[in-house]
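Here the complex is missing a single protein chain, while all its other protein chains stay put.
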């Protein structure tokens, strides 16, 4: 069982970028947490975006956390890094999803950079594509053929954005998943650019713990214990 | 259970590039096949490289196939592509390891290109690093802390190369695994550059077949059946 | 009025890669020639692919030329370069479309490389995406919202491939155009990676000739006359 | 007729980066606006840089706007994004030129990032090279053989910089245009790296409007109306 | 004799990134200055990091300067740029080493960006790898086979970090040098990514000055004098 953390700058970012993958994680028995850094108060519409996000996270089977930061002012400074570090530690996350680093939205760039800092000792940090993402060369894909309908449903919870934001186009969301699916030689896919991804050859459930007890097998090589992610970003 | 195919241009290439990962696959219960395209007859020494390779494959717990092509003359032409297609089909491989595409050795480039053609409909094609590899930006890693000793043992079976080839340096092999391990935030790692990699969120053993029966879950989206990999490279 | 040359390794490659753009060129009054280098005889099915390609080119409003080379054996050697040079010269092409350079199909790579050699003195060489294309970072797009239906119709002429080839999936073709359209901030788009593209600020029809008569405006800077593309590739 | 907006961080940046292209636009009948974000008050010399920039813009046939920001302190924050959004909206710009994103000058990086945000729904955003630009891979070029003399004249209006700044070297400016001209297979060229560029196959003047009325031609595909660029960067 | 300046964001950064190269410079008779921008006060442990850094610089044969900035808050703003410009001018540095630009630590990114600005007129700016560096493609290497022991000794002076920071692992430091050594076809190497590097074909000591007196040899080509690095970043 993995502990998965998906980070977005605004309500709807996580659903757009990796909503179907989060459904796949939930279906596989993983624990999924969504961290939304800002309230998205600069977006179009007057709807309660907190309520929309709550409904969307619920439909993904995910817990929801708010970062409490201000829309359009995110920076990857020490405070943002520490905020994300705190959530990583609390959720014991071993797999982090976050915006791609090259994005025309300053908040997305900041979220990506801060998550990379906060996750500097994690072995699995994957970047998802947003409509505003620029250069993006995914090498890793998740098969979401069974979850694309669920993704669109989660997105629909963000009614204010689906109706009013020119960057949220459900038909493009579906076409994008089909495009990446054809690239991955499957039906529908969500694509990811890893900062790094250690992939598990053995089924996750059979792995005793996250620590490297494998050292028992190969005793003469000492694996250095990692201190908790609490000091020096 | 996966069916894994590791392809190398010469005896010792697979051991150098992904030997420890193959041990990890075997330990996870996967079926591993090694395909060596040439006999390595241009390498240094007079040893029987077929025997060396047989011993190495055995120590990795892998079946061994020979491509029967000539050292230093590999080209990624239709015949080489069909040869690899045949082995993919026979072994029902769903994960292929092969040389990186940018390599100063012409045989390595050819093996990478031909494997990409042959595996054009596969969802998992990963490229490993050789000592002669040039640009290489791995994004995917396998934790081989428990298998680095086994890798060095497999490599030792290629005694003629370990003793005579300037490109095979056991201390560099170990240092390289430790370097990539530090990049992956683990102990020792083998690094991979994916052409594409669909990663499985659910344990492999719980997935009924390789075909997309997921369509049952999401019926309104038709998944197109794939024809066998027998026509048009 | 431009003279446009679109080059494909096999019947259906040009339709898949830039069919809608060719329709847009024809609609703008440009002269369009399609050069198909091989007969595609290694593809699936027993249909007459020459007839299919003729019907497809007709539906695009394009002239058709055959290269007469053999499927799956293309190489970017001097003969292939000269073949393409000949067609460039004869059609007075000033804009060439061809496969992307990084592609898992050896014929596609060869077509791209040979066209770059043959077009080494042209100012507009654009690469289109095929289903087998690997790395692809398009920077230039054509709005094909009005021509996507026509593209799918042209593709349908290649009935043998649409029905039998796992690489030709009409729903993925449409999704791909919508995906790139969203990237280009329009409806549907075909994407291109330029080797180089000089873009014309003045309407094409108002430009006297392709030669650099602009030197008259800026007389002290001598523009060197280009010899015809007949020597040294 | 296009509405062109060229953005620079300091007086002289636009002339150095795309001055000849702006002359070509003016010659083609396009409307050209230059937006200079700061007063360049940290540059060498005591000259009135506002007067210099006014004379330069005049010689390019361009309207001039000032951003009113402070030299050496630009950041791509929401305020800068909104400032540029305002000018895009007012000038109805459909083509934006701005600094390259990878530049050793922090103001240039900030101008590029803010323009990408502000122009996130535009289909034509092109980046020009400055003397301080780092990685730069142009794929699009404008033939400026007829306008290089005019560019040097516009640059001369910035006398304080031409005389005192080590980064402004007229002979290097001309050599650079000739270098890129040889790369583009023409005489003199200005090079551009697109964030994205939709290129028009039909003469611009014959296109009714910038909105997607093409939907009439291809009615069954609904093109989603874009809201004005007033909300959420 | 060169004047070398190595810049790090925190105590221990320079030792980790290019400590052995600095020893090689000292051995070659070059003058070496280390500039540490912050006191590293956010790192683990309670040790006096100023004392540790002083001892480490001493063991490298380098002069030490402090930037006096605050750990975890570095930004590449005008003040940081001017600080580095001042040290470049004072030390007459003609070769600068600094962090790689793509790094998950915000201070490292800021140090790299500010040094590129400050060194915008220098012909030799080289970036070293840190444990937190992300994409890194070194093209230039220094043979440090004779200096790797000295590097580890200098690192040991930062006892608080070696003992407590999960990012400082002496065995990985040595493995990394051996890995890059094998890439460079030597024993042990430190790798560098140049912003630009003019390399000297004649022995440095035989070159009269850093200014371009070579103009005497090739008189008709005027080399433009560079003004001191005191204006406009």
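For clarity, chains are labelled A, B, C, D and E in written order, and residue numbers in each chain start from 1.
Just so it is clear, a contact is a pair of C-beta atoms (placed from the backbone, for glycine too) under 8 Å apart; a residue touches a chain by one contact, two chains touch by 3 or more.
What you are looking at is a predicted structure, and each value in this text was computed from that prediction instead of being measured.
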item: Chains on display which the left-out chain touches in the complete complex; value: B, C, D, E
item: Contact footprint on chain D, counting only the chain that is left out; value: 131, 135, 137, 169, 171-172, 174-176, 178-179, 181-182
item: Missing-partner contacts on chain E, residue numbers; value: 21, 24-25, 27-28, 30, 120-123, 139-143, 145-149, 183-189, 193-199, 201-206, 212, 214-215, 217-218, 220-221, 223-224, 226
item: Missing-partner contacts on chain C, residue numbers; value: 76-78, 81, 113, 116-117, 120-121, 195, 224, 226-227, 231-233
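Keep in mind that, in the parts below, only the chains that are shown with their structure count from here on.
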item: Co-neighbours of chain D and chain A - touch as defined; value: C, E
item: Chain whose average C-alpha position is farthest from chain E's own; value: C
item: Furthest chain, CA centroid comparison against chain D; value: B
item: Of C-D and A-E, pair with higher C-beta contact tally; value: C-D
item: Relative orientation of copies chain A and chain C, as a Cα rotation angle in degrees, nearest 5; value: 180
item: Chain centre separation (chain B, chain D; CA means) in Å; value: 48
item: Per-residue multi-chain contacts in chain C, two or more chains; value: 169, 171
item: Chains that touch, pairwise; value: A-B, A-C, A-D, A-E, B-C, B-E, C-D, D-E
